Each structure stands twice: as structure tokens, then as C-alpha cells.
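Dumping the structure here so I can ask a few things about it.
Every protein chain of the complex appears in place save one, which is left out.
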Amino acid sequence: MSSDSAAVELANVEHSYGDVTAVGPVSLSVPAGEFLVLVGASGCGKSTLLRLIAGFEQPTTGTVLTGGRAPRPGRGAGLVFQQPRLFPWKTVGGNVALALRYAGLPTDRVDELLAGVGLHDVAHRRTWQISGGQQQRVAIARALAVDNPLLLLDEPFAALDALTRERLQEDLRRVSARTGRTCVFVTHSVDEAVFLGSRVVVLTARPGRVALDLKVGLPRDGLAPDELRGLPEYAALRSQIGHAVREAATVSEKAIGPEGVPA
Amino acid sequence: MSSDSAAVELANVEHSYGDVTAVGPVSLSVPAGEFLVLVGASGCGKSTLLRLIAGFEQPTTGTVLTGGRAPRPGRGAGLVFQQPRLFPWKTVGGNVALALRYAGLPTDRVDELLAGVGLHDVAHRRTWQISGGQQQRVAIARALAVDNPLLLLDEPFAALDALTRERLQEDLRRVSARTGRTCVFVTHSVDEAVFLGSRVVVLTARPGRVALDLKVGLPRDGLAPDELRGLPEYAALRSQIGHAVREAATVSEKAIGPEGVPA
Amino acid sequence: MSIIAPVRPTTEPATGGARTARAKGGRRRVLLRVVALLVLYALWEITARVTRNPVFIPGPGAVWHQLIVTSTTHDGVRGYSGHLLIEHLGVSLRRILIGSVIGVAAGLVLGVVMGTVGWIRVVAEPVVTFVRALPPLAYFSLFIIWFGIDETPKLWLLSIAALPPVAVATAAAVYSAPTGLVEAARALGAGRWQIVRDVVLPNALPEIFTGIRLAVGVAYSSVVAAETINGVPGIGGLIRDAQRYSQTDVVVLGLFAIGLSGLLIDALLRTAETRLIPWRGRS
Amino acid sequence: MSIIAPVRPTTEPATGGARTARAKGGRRRVLLRVVALLVLYALWEITARVTRNPVFIPGPGAVWHQLIVTSTTHDGVRGYSGHLLIEHLGVSLRRILIGSVIGVAAGLVLGVVMGTVGWIRVVAEPVVTFVRALPPLAYFSLFIIWFGIDETPKLWLLSIAALPPVAVATAAAVYSAPTGLVEAARALGAGRWQIVRDVVLPNALPEIFTGIRLAVGVAYSSVVAAETINGVPGIGGLIRDAQRYSQTDVVVLGLFAIGLSGLLIDALLRTAETRLIPWRGRS
Partner (left out) sequence: NGAASGNTSPDSKTIRIAYQAFPSGDLVVKNQGLLEKALPDYEIKWTKFDSGASINTAFVAKSLDIAAIGSSPVARGLSAPLNIPYQVAFVLDVAGDNEALVARNGSGVTDVAGLRGKKVATPFASTAHYSLLAALKQAGVAESDVTIVDLEPQDILAAWTRGDLDAAYSWLPSLDELKKTGKVLISSRQLATAGKPTLDLGVVSTAFASAHPEAVDAWRKVEAQALDLIASDPAAAAKSVAQELNLTPADAQNQLSQGVFLKPADISSDEWLGTEAKVGKLADNLVSAAQFLKEQQKIDAVPDLTTVQKSIYVKGLPDVLG
């Protein structure tokens, strides 16, 4: 499974918080340019996995590599946390500008970046003067401000309405395809997983292990989103993954070997 | 539209934050026992509307009444905020116990309440030692700890996986049907809206006004969730509401009269 | 709402109703303060009359008279000890100001460094705790020996008095920087000092301001100690002189000068605080 | 991680690696402190030798000698001024303790009330600011008139010195209670005092602790001022006496006694703080 050029490489990674094992041994190799979607029950360890890849947690056992090296926060990976985590002492625009400043980029693209997530006329507002979904979008704009080769997104669209969500999904898919970025994307929406992912990994309940690892071989080029969703393979994948998620969530810790879901 | 026995009564309610009008004039009457679902674009004013009903905001114009009186926070309404808002100085169990204590109830039901939202063995944990979805569920358990005649829920299931979400949806629907509580429920999921709501209100983009007000007349009794979702009326309602949401989100402020979406 | 969550002028732009409410609140505030002042004044006047011993409790009239005497040139004598009251106050304020600025700046640096750099905290924390327990009156004579009798020892004393509140408050606030936001900054690629500048310090700002307000207060209340030696002109020297001759009315006048100017400075600091920290209560 | 987000023992249970790291950290800490102590000691010894003026800087030997002299009965004289060093210290610690407890308690109440009840804040805040700017040395004579020359005026002085840090820090923290959590409590049906108890106070706890630590420090550093009057036995009285006779070695000894016991109390407070506030940095 492993490859030297992998953007993200997890080898037998396990992570425990004290005596709570959050992520069971997981081995995953994400080639550069892949759009990996992680799906799994609430509390199964998705965020922990993302934090491991971002370098915020050290694996209890096993090794994590990004771009062949031990991950360090802020080096080569953009991260959207599950919570917006905006700085209240900065305006909305100031939050985005900060990301640009850290990357040494000019800060005049703030409005453009905010417009990219559907936000207009809020750059001067305080972070508590915008709605929950708007905060989430500011966090996305902040993480996307800089072109990192790796993007880690933890349920970024959870607080968005269907329309906005679809637009941003489409944007994200287009951008990542065009620039060849690697994405690791956590979601609870099976539809989103199929629509976005070039590969979908379903995790078991805590401690999260790989229950299903599926390449999504949908023909994407030139298809409008609605056309894509209309494909029969699309529906098939949806139901397959949906099924796997339900299965995996109920799999008990014991019943599952290190290799994945039993046949 | 108004009735004396309405659990929630909004008459020409408008709310502005400074010069930002968040909620356009809205008039709504929610009879006791109704399960009202609010749907609308991100930033259209759903949370503001809920806060008005909860009594945390005063309408700039118009009046809000719950149970015939001006709403006061903590009096007769359970509220799930969009963010979990757990008290970090209390354990998970302590957060739930607090709700019971304020209501003068014995605090031995904490474990039961947590189990009701699918949480086991976390009562002793600190609030930052559980996952995002788990935090959200603690907030739900806290709000449901006391039997209030009115329940206000702001995207309570947004951070949950499909399985957990469906279970809690089912529980909520059953509980509210059995006890005859009034619910106002905000969601971005059209499916959730149709599944839960006895009435679905679609709001326009900011300032939020009523774009569609639809009674959901699905035959619920005795149907399993999957059966319900299999009904042809279900699919029809889904697509009707989905359509309305897309429409409403793009309706410009000017094009809409105080009476709702133009024919 | 009025009780627990007070009106925050800068954060929530007013609705029509709220605006009048605030104007009313302002008027009510002034009224309350005026009433409180009058009550205090009456209490004072009554106590003074009942005690009838101007050495113990001089009446308002006597203090007022001294205000005039010490602010003018009478019988060829300028004010008190050759300086007008305002000059005494000015000299002391200058000392307090310089001492506070030095103390606050040093405390800030020390607090940030102690809060962020592990080994410095380990070494410096006990030293700071040790020093802030020491009574200025005890080590002031050492200052005299080291720095002479002019401005230097006074400024040292005031600086050292002003340092601990800022250092301790800053270090505590910096040490408990919000993990979530620090992580967010790191994820954006912030370096160590960028994190300090953009997350840790802004987050600590409310506590730092509390520290500064306390520091200025401590500097104020140390001014008499600082001016025990060669303290004239200076309001502390004036008070001590007056004390020695039981001129209680002058002492009380000096106390008023100190207290009122202290009030003024604190009001300035609070205004700055409200301006600089619109996110108070929002993090 | 070690720099910005220090290890938090109670919040993140250790993994195998972290545990040894912490033990190492503990040893490193002790080592650092010992090295720092040795460096300070060497500096002192060298300065003392270079200066060669025991009035300027008494050497460690002289201070050590005084420790023995003041802790024993020599030539029929018990310690210093008829009391052993430990007795002087004990009497003063008792005063500091009582004064701090009263001051902290009063400051806490005042701070909470000022932070929550609007009209009390409007009236009390200027009074507190006024009072905390006043130099104790200036108004101490009034205390004698009111409370005599025994324990009472000393305890009053120490209490008044200890009050402002707690009151100001508490009021500031209470005033900036997190809107989100206050609303959450209100939504659950909490009454006014339940909100104070369950949200406002826990949230203010870190700042209150900072205030308490500062308050104890201020009480400490006021002990000489408090013991200017009838201060023997008492470590402040001892220092004053020694000062007037230029017995610098005794002064330094007294300073050590104060500083070291202050360190000890602060360490206790910090331990309590870590225990009581596991959520530091998490709100």
C-alpha cells in the first residue's frame, strides 16, 4: 500500500488519549493529488486522524509522514478545524488577512477570498457578528488563502445550506483537481463523500480502523454536478458506502481484524 | 394566521443588528404540538429567529409571544444553540446535571439522558475530551433533560453521522409526538425537514422572510422510518422543498413582498 | 439582561430602543455618582462636626481652606514648603508616570517571556515572587545607598512596585492561552512570536489591562514611601511633612489630590480598555 | 509545543513517551533552579567581597551569622529585641494571613457585586479606585486614632492593602463573563445567582487566583508599613529597627525571611490553582 511519493503515509498508526484509544491501528497511503474522504460514526476518530496528519498529535504507536517527513503544523498543509476557531480580536477580514500575512502574501486578496466562499460585505464585521455558517466559511477561506499541497478539512460544510454547500463542493473539487492538491476531507454526508472523493475510506466505531477503502472511479471531466449525481454508478456508490457506514458503526471492536472489515 | 392558543406567535417581527436587518417582517403562528422546521440559506436569519423566540433578542419591530406571553430565557423553552456551549469547568455529566438542578429535579438521570443521545462512559470526561459530535449530543441531552412545552433546536444534528442522526431524529419525533411538545427546528437538510416536520417553513435570503409555508401531511403513525422515507409523497415533498430553498436563497430582497414568495 | 450581561456599547450597535436606554443609563450613572458624592460629603461634614477635633478629622471647610492656601502665594510663602500644591502633585505624577511606564513595560516583557519560555519561567518566577513579597520600606535604604537621594531611587522604587501586578497577570494569562486558537494560528503557519503577537497577547489583553490598572494603583500608593527621602517637592513629601506637624487638613488635602488624580488616570485606562478590547466576553 | 503550549499535567493523560518526558522536565526544573540559586549566591558573595562594605552589601556569611544570633539566646538576650527570628516571623505571618483572608474575602464579594450589579459598580468603583490609590503611610495615623496601636490597625492596613487586587481582578473578570455560556445557563433556567455561581465565577477563577496571588504579595510587602507602629515582635518591626541602626545584615536576613515564606505561600496558591482549574486554556 505504501509508496515513496505518497503525500500522506500512515503506518500502523494508533492514538490514545490516556486510556481511551481513539484511533485503532490504521495504515493508509494517500498518493499526491488524491481526494480522500473519511467517513465514520461520530466519535470514531476522524478528527484525531486529521490532527495526526496535521502534526497536532503524535501517534502513540506507528508513524505518520506527510511528503515523506514527520508532519509539522503550518508546514505545507491547510487545515479547517471542526470548529471555526476564528480570532475574536480580528475582524472577519483580519482573520483571513492573517493567513496571507503568515505566508508572506499581500493582503489585498481578502475580499476575493471571502467572496469565494459566498461572503460579501462582512470583512469589517466582528467574528461574533456573523452567523454560524458564515463563521465556518471564513475558516474555510482562511485555510484556502494559501496554496498548500495538502488540504485537511474536518466537516467543513456541516453548517451550510444545500445550495451554498453544493457550490463550495464544486469549487473545492475543481480547485483540487486543477492544482493537483491532495485533500483529506471528513464528512458525515455520504452524498458529499461520493461527489467529492476520488477515494472514500469508511472507519469503524472507536477505535477507528479502516472498514472500507474504496476508489471512486466516476468519470468527472466535463460533467456538470447534476449530471454526475444523475449517473447510475453514483447512486450505486452512495448506497454501497451508506451501507458500509452503517455496518462499520455497529462493528464491535473485537470482531474486526487489523486488515479491515471481515468478509 | 394567528390564534389565541398558539405556542409561538410572531407578528410582523423584524430584527436588526445595527444597520443589518437579519430577519425581515415575519409573521408566524405555531400551534401547540406542531413540529415546525425552519430551512433557509446560511445567514438568512434562522438562528436570529430562534433567539427571538427564546427571548434572547428583542424584535426591532413587531411582537413575539410564546404561550401568550413575552418570552423569557429559561422559562418554558428548551434551547439547543448552534454551538454546543458546554461549561468547561463541569464534566460532561456535570453539564447535564446542571440542567436538572436548575429545574429542581434529582440528578441521578444523567447517565440515562446521555445514553439517550448515544453517549456511554463519557460522563466523567472533560468537555474538551470528547469529539465535536459528542459535544453537540451533550448539548442536546442537556436541553432535553427537562420537559419544556417548547423546544428550540438550532441545527442540532449537523455534526452527526447518518446513523446516529437517524436514531436521534426518530427519538425526537417520537418524543415530541407523544408528549405533544411544540418544536421549532432549524436544519439545512431537506430530508431531515421532511422527515421531522409537521410543517416546514422556508426562509428567503437575509433578511429572512417566509418564502414557503408548507404543512407536511405524511401519514406517520405506525410507519418505520425507512417505510416513511419510501413513500412517494415523501420524495415529492423533498423535491418541492429542495426547490423552494434554492429559489428562496436567490430571491433578492426587493423582489419579495411582505406576503411571501411572489406567485 | 441589565444585571448579568451589561450593555456593551461598542459591540452591539444599538437598536432604537437600546439607544435611548443607554442615554438614560448614562444620566442615571451621573445621578447616582452625584448622590453618592453628596452622601459622602454629608457624612464627612457630620463626622467632622461631631468629633470637633480638627487634628483627627478636619472638616471640609478646613481642607478647602488649605487647598487655597497651598495653591497660592501667601505672606511671601509660595504654597506649601515653597511649592504650590499643583507643583507637588505634578512632580509626583511625573514620578508615578515614569515609574509606572517602566514597571509596566518590564512587567509585560517579563510576563510574556515567563509565560512562553519554559526555562525562564522556572528561573524567573521564584525571583519575581520573592521580590514582590519584599516591602519597599525595607529595601529603600539600599536604593539610597546604591542610587543616591535624587530621582533615581524613587523611580526604581515605583517601577519595582508597579512591575509585579503586570508581570503576574500577564504570565498567568499568557500561560493559559486558548489551545484552540493557538492551534489555529499554528495551522496557518504562524511562528512562535507571531503566535505570541496575534493570539497570546490579544487574548491576555484584558488581564494585562487589569494588571496595568493595579500597577498604577500600587505606584500611587507607594508614592509616600518613595518620597520619604528628599521628597519635596512631591505630594508624598508634602503629606509626610504635614503629618509630622499634625496638619491633618493638609494631609487630607494631599490624600484627595492623590485619590482624585488616581481616579482620573484609572478612568483613562478604562476608556482605553473598552476601546482596545471590543471582544471582551466573546472569546 | 513545549514553548507555546506548555505541558498540562491534569488535562492530557500521558502517553508512554510523555510520561518520561515529564519526569525529565521535573528533574530539569529542579536542576535549573539549583543552578540559578548557585549563580545568585555566587553573585552576592562576589559583590559583597568587591564592595567590602558590610553596610552596603553584607556578605552571605554575615547574614548567616545574624540568622544564628537572632535565632538563639546570646548573652542573656533572646534573639533580636527579645524575640527569636522565628517568633518575629510567626507574628507577622499571622497578621499577613488574617489580613489577606479578610482582604481577599471582601475583595471577592466586592468584585462580584461590582461586576454584576450595575448601580453598585457605578457607585463603588470610583470609591475603590480612590482608596487603592491612597498610600497606607498617609492614612495609617487615622487608623491609630480609630483602632489604637495593637493588632487591629495592622490587620486593617493589611486587609485594605490586599483588597484591591482581588476586587479589581474579580470585577474585571466577572464583567467580561462569556456571553455564550451565560446565555446557555439562562436557557437552562438558571437564576441570577446561579449564573454567578455556575458560570461567572468559574470563568473568573483564573483571574481571581491571579488577584489572590497579587493580594498576598501586596500584604507581604505592606508588612513593614503595618509594623511601623508598635511592630515588635514582627518581622517588619525587626527590619525597621535594624534599618534605623544600619544593621544591614539583619535587614537582609529579614528580607530573606519575608521573601522565602512568600515563595512558599505562592507555591501553595499555585498548586491549588492547578488543581482547581483543570480547564485553563480550554474555554
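Going in written order, the chains are labelled A, B, C and D, and every chain counts its residues from 1.
Everything that follows uses one rule, which is that contacts are C-beta pairs under 8 Å (C-beta built on N, C-alpha and C of every residue); 3 or more make two chains touch, one makes a residue touch a chain.
Bear in mind that the values here come from a model prediction, so they are computed numbers and not experimental data.
**Student:** Which one touches the absent chain: C:Thr129, C:Asn203 or C:Gln243?
**Tutor:** C:Gln243
**Student:** Looking at the full complex, which residue from D:Ile102, D:Val128 or D:Ile229 touches the chain that isn't shown here?
**Tutor:** With D:Ile102, D:Val128 or D:Ile229 as choices, the missing chain is touched by D:Ile229.
**Student:** Could you pull out which residues of subunit C are in touch with the chain that's been left out?
**Tutor:** 53, 55-56, 75-77, 80-81, 141, 144-150, 152, 228-232, 237, 240-247, 250
**Student:** Against the chain that's been left off, what residues of subunit D make contact? List them.
**Tutor:** Missing-chain contacts on subunit D: residues 53-56, 77, 140-142, 144-145, 148-150, 228-232, 237, 240-241, 243-248.
Please note the rule applied: only the chains that are shown with their structure count from here on.
**Student:** Of all chain pairs, which one counts the most C-beta contacts?
**Tutor:** Maximum number of inter-chain contact pairs occurs for C-D.
**Student:** As a quick test, compute the distance in whole Å between the mean CA positions of subunit B and subunit C.
**Tutor:** Taking the average C-alpha coordinate of subunit B and of subunit C, the gap between them is 49 Å.
**Student:** Please work out the Cα centroid separation of subunit C and subunit D, and write it as a whole number of Å.
**Tutor:** Measuring from centre to centre gives 18 Å for this pair.
**Student:** For subunit D, jot down the residues that touch at least 2 other chains.
**Tutor:** Residues 179-180, 186, 282-283 of subunit D touch two or more partner chains.
**Student:** Spell out, as numbers or ranges, the residues of subunit A touching 2 or more other chains.
**Tutor:** Those would be 17, 83, 128.
**Student:** Write out the stretch or stretches of subunit C touching subunit D in their complex.
**Tutor:** 2-6, 28-29, 32-33, 36, 56, 116-119, 122-123, 126-127, 129-139, 141-142, 145-146, 161, 164-165, 168-169, 172-173, 175-180, 182, 186, 192, 195-196, 200, 206-207, 209-210, 213-214, 217-218, 220-225, 228, 236, 239-240, 243, 251, 254-255, 258-263, 266, 280-283
**Student:** So in the complex, the part of subunit B that touches subunit D is made up of which residues?
**Tutor:** 54, 56, 73-75, 77-79, 81, 83, 85-90, 98-99, 102-103, 126-128, 142-143, 146
**Student:** In their complex, what parts of subunit C are in touch with subunit A?
**Tutor:** 11, 180-181, 183-191, 194, 198-199, 202-203, 205, 277-279, 282-283
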